[in-house]
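Missing here is one protein chain; the remaining ones are kept as they sit in the complex.
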């Protein structure tokens, strides 16, 4: 089980797409930094994966929660990292 | 008439796509730095635009010329810049 | 002589400092009495989103700094309709008054300028 | 104890130094007797292209530096079939012996490792 | 748990350094341990004490120094990545006959072996790019 950290906007960078290409259905995704713009992207609106978005980064950018993507804070971010076997950053 | 400098790989960055979205049929494109990986991309294989690629950057990366895309050196790069009204970098 | 200068803003704010550094150039150029217009292209659109609160991540507000633009007589803020649709954004989500154009009209805008620079 | 470490190489060479700095980490880890395997994902594939001549642009060869990998017993170089097709590259265009896997097999590779790091 | 952080992001051009600080703080608040923070690629600039941000901007160098002193965190900068980017301590400056230096404790210069050690000896290594 892997937690994938998406750190770039999916509209200008392939990080999210590259990750989704190889992700396992048991894995989770966390959108952070410019990665939270993924909330506006069709790739995330369709996904059946467990997906999170970092609240601080959303609020900073004026984005609001969408669909089934859970908003979490840094405390929960740390917890998620401790609960997964691997944590991989995509940038 | 604008010369568009594409400085990033189209497989990982939206520079080329964003440029092609708004380009005029009179404009030209120059692939340079990681932008020369555009030679391998379907977007460039279809294009009817006047397109160039910087020879030094191709040779460095082991890429060879494709289709109707003209290889040029830095001297011709400078000439192209002087022949266009605007030069816009995409990165 | 006053030059017509177009600045193309292509960067989302906060992840990179380019959005902010591009804006700093816009403000400088305006202070020197140039005729500036701004085109928000692609992810640049995100600079205009309402309700940005970057204090949360210890950065300064991009939209906040843009509120000064009308004072410099910079009132031509262009956005591209297709970029908005692609990003699921409505013009009412934007915190500045903008002019929405089509992708096909961008090259006309570029050609009408003396100088163009993109950040 | 020897750890199974997977390094995911996602950067094209030369435009960014990440490809080179990732490889430096691979060589360091191998020198400390770890069990390293390398997965070239997306644009990372371009690191393996034959015939690179970066002297032209005043940079050091990525593929040249990789020729040392077998001496460190790093022989598991994985590439992804779909990435090759997307980039119009054939395995015979590559300068190193690689194992081609499918995208669907990547998560299995990741799960079989003690540690994973991507550059 | 034992966490280590790998920071690649440039301190004033990208957000990664700020995110890493928040992450480190959250780890410590929850009683986790930070085994090491390793600065590589562009992030080596974080180690320079010459950085002079405006008063209303975060001073990343200062913030790491404070966190490190408060919680005894190891701040390691990759020596090869740092030297070429103009980040060096007094002894490297002397060795290469440079007129000045910009790195000192609690930051230190060391090799990539320290990153490998962090990866092996931590439960998680989290990358901020």
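Labels for the chains are A, B, C, D and E, by order of writing; each one numbers its residues from 1.
Note that a contact is a pair of C-beta atoms (placed from the backbone, for glycine too) under 8 Å apart; a residue touches a chain by one contact, two chains touch by 3 or more.
Bear in mind that the values here come from a model prediction, so they are computed numbers and not experimental data.
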Across the complex, visible chains touched by the hidden chain are B, C, D, E
From B:18, B:56 or B:71, the answer for touching the chain not displayed is B:56
Contacts from chain C to the absent chain lie at residues 3, 5, 17-18, 21, 24-25, 28-29, 32, 34, 115, 117-118
Listed in rising order, the chain D residues that touch the chain left out are 14-18, 57-60
Where chain E meets the left-out chain, the residues are 10-13, 41-42, 45, 48-54, 57, 61, 80, 83-88, 92-93, 96, 98-102
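The definition used in the following text is that only the chains that are shown with their structure count from here on.
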Intersection of contact sets, chain B vs chain E, gives A, C, D
Per-chain Cα centroid nearest the overall protein Cα centroid belongs to chain A
By C-beta contact count, A-D versus C-E, the higher one is A-D
Cα centre of chain A to Cα centre of chain E, whole Å, reads 25
The positions of chain B in contact with two or more other chains are 11-12, 14, 18
Where chain C touches two or more other chains simultaneously, the residues are 10, 14-16, 42-43, 57, 59
Pairwise touch list, complete, is A-B, A-C, A-D, A-E, B-C, B-D, C-E, D-E
